[in-house]
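Complex shown without one protein chain; remaining protein chains in place.
When the chains are written out, they are named A and B in that same order, and each has its own residue count from 1.
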Amino acid sequence: MKIRFIDAEAPPASRILENLAAGHGDHPLDRYLKKGRIPHIWCSGCGNGILLTAFVKAMEKGNFDTKKTVVVSGIGCIGRAAGYLDLDTYHTTHGRAIPFATGLKLANPKLNVVVISGDGDLFAIGGNHFIHAARRNVDITLICSNNFNYGMTGGQGGPTTPLESKTTTTPYGCSEHPFNLVYLAKASGAVYVARWTALHTHELRDSIIHSVNKPGFCFVEAITPCPTAHGRRNKLGDGLSMMKSYRDNSVLTTELDPEDTAIGLKGKIAVGEFVNIDKPTFMDMYDECAICRANAPKKSKKS
Amino acid sequence: MPLDAGRREIVLGKVNIISHRCKGCRYCIEFCPSNTLAESEDFNEKGYHPPYVKSDAKCVNCNYCETICPEFAIFVTELEPRNLLSEDVVKTQSRARRRTRRE
Partner (left out) sequence: MSSKAVRTGAHFMSGDEACAEGGMAAGCSFFAGYPITPATEVAERMSIRLPQVGGVYIQMEDEIASMAAIIGASCAGAKAMTSTSGPGFSLMMENIGLAAMMEVPCVVVNIQRGGPSTGLPTLVGQQDVMQCRWGSHGDYEVIALSPESPQEAFELTIEAFNLSEKYRTPVVLLSDEVVGHMTEKVIIPDSKKIKTLSRKLPKKKPENFIPYAHEEDDVPPMAIAGEGYHVHATGLTHDELGYPAINADAQERLVQRLIRKIRNHAEEIIRTEDAFLDDAEIIVVSYGCSARAAREVVETARASGMKIGMIRLITLWPFCEKKIAELAALERVKKFVVCEINAGQIAYEVERCAGGKAETILAGFMGGRIFTPEELYRVVREAAE
């Protein structure tokens, strides 16, 4: 067979690099973002941008080593977050950010590996990876942007969609019970679990700093408004009204059992740090159990 | 005026707005604790109404607009601190009243 593909010529390197810097640096936080990547793809009022800002602020305040910090994301609106950060970033397949990050971290334990992804990606298609990474206590940080639906594909129901909530695939109201992510993370073995809304920017930032510095599997849930899909279908108003409802309904608590922190379509949202314990990480145990024993001097048979 | 006003400095900020990046979510306007910003009538190139700094505004450099902005479109720079003036004192009656004994 003779193959004749349509001509496709790559632009010269000089042209690829030019224009990238246009407008870059107008904002002081631009130095943490890749050149030529702003504006991002998210809708007006989307909480993902606030979460990205919180992460960037955490990089600034927490003085993260940008050479050693790696961000891995899955698929969905927030999956694009990785591509904006001026770090080594990987945008993987749907639901697979956690095992990808596990590989990165174990192959080079000096890296600070952060997964930023959404509720559908991490808890539906990637749910199994989540519970196992938490069980193993792999030293990665997980930041979940929870907007209660699949925004990228137009607002379908998912594992966190509250009962009775309307989405494009639950037009009569969601009949499935949702996950309570805080409770799930605690039960799976995470060493740090926090939940904040997009309004709690400083708390989010500080939780991210704490998680990145803390050894073990840390989980930060950020409740983010999705006015375009979830808010609109459930008559929650625009982004501003959703944010105001977070202001009015968030309850800061340290005493509540994670079991009692489920989120409904309306009503109170428990926020705060729910778990903060210490436990050996996967690598700690692997070093102790496997590497040390495999390389221990052999005991002679005649002793 | 507080009696030690002459010895107090106050922190002021300057709000910088990158209008073309704004997507008009109004978060900065609504959640600014010192009510510094308002929505402009003009459109930016994306068709949104970006915020502007009100003429009588007094930004206290809290940076909240910067952290709440999803678009990296607003940031605050710190101005030279200056002495407390009489117009800096909030004239409206404070809502934080003394607790009554009933509580």
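The rule is simple: contacts are C-beta pairs under 8 Å (C-beta built on N, C-alpha and C of every residue); 3 or more make two chains touch, one makes a residue touch a chain.
The shown structure was predicted, so the numbers you read here are calculated from the model rather than taken from an experiment.
Contacts of the undrawn chain with the visible chains, over the full complex, involve A. Only one of A:S44, A:T92 or A:T281 touches the absent chain when the whole complex is considered: A:T92. If you put the hidden chain back, the residue from A:F100, A:F148 or A:F219 that touches it is A:F100. Among A:A22, A:L252, A:I277 or A:I291, only A:I291 touches the chain left out of the display. Across A:H27, A:R80 or A:K166, the residue that sits in touch with the chain not pictured is A:R80. Residues 5-6, 8-11, 13, 16-17, 20, 34, 37, 66-68, 70, 72, 80, 82-83, 86-93, 96, 98-108, 110-111, 128-129, 132, 282, 286, 290-291, 293-295 are the ones on chain A that touch the missing chain.
Criterion: only the chains that are shown with their structure count from here on.
Centre to centre, using the average C-alpha position, chain A and chain B are separated by 31 Å. Chain B contributes residues 18, 21, 23-27, 30-31, 48, 64, 66-73, 75 to its touches with chain A in the complex.
Per the touch definition, chain A reaches chain B in the complex via residues 26-30, 33, 38-40, 42-50, 52-54, 57, 198-199, 201-202, 205, 239-240, 243-244.
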